[in-house]
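Removed from the display is one protein chain of the complex; every other protein chain stays in position.
For chain A:
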Amino acid sequence: MANNMVYLALQNNEDARPIIEAIAEDNPHATINHYPAMVKIDAPGRLTVKRASVEEKLGRDWDPQEIQINLISISGNVVESEEEFAVERLS
């Protein structure tokens, strides 16, 4: 059975909340699961964190690499650029 699910697990705190909101808006196909102290976001194929969306939520400049500070774990292949941080798995 081909499984192309990817996920991002982020800390559930004040810093990560704008990132989680931005992911939720940019990835309508994603499922967001709240756990104690952790938010795990699952999606088939690809999850994208866009710099512009997070900056708008955060009200300041944001480097996609800053996601590492609040990132607990990931599944999928990382695709990084100036403008976004994404995990994807092509089936």
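Criterion: contacts are C-beta pairs under 8 Å (C-beta built on N, C-alpha and C of every residue); 3 or more make two chains touch, one makes a residue touch a chain; residues count from 1.
Basically, contacts and distances are computed from a predicted model.
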Its UniProt record identifies the chain omitted here, from "SUF system FeS assembly protein, NifU family", "Phosphoenolpyruvate-protein phosphotransferase", "Phenol hydroxylase" or "Branched-chain amino acid ABC transporter permease", as "Phenol hydroxylase"
In the full complex, which residues of chain A touch the absent chain?
-> 14, 17-18, 35-36, 58-60
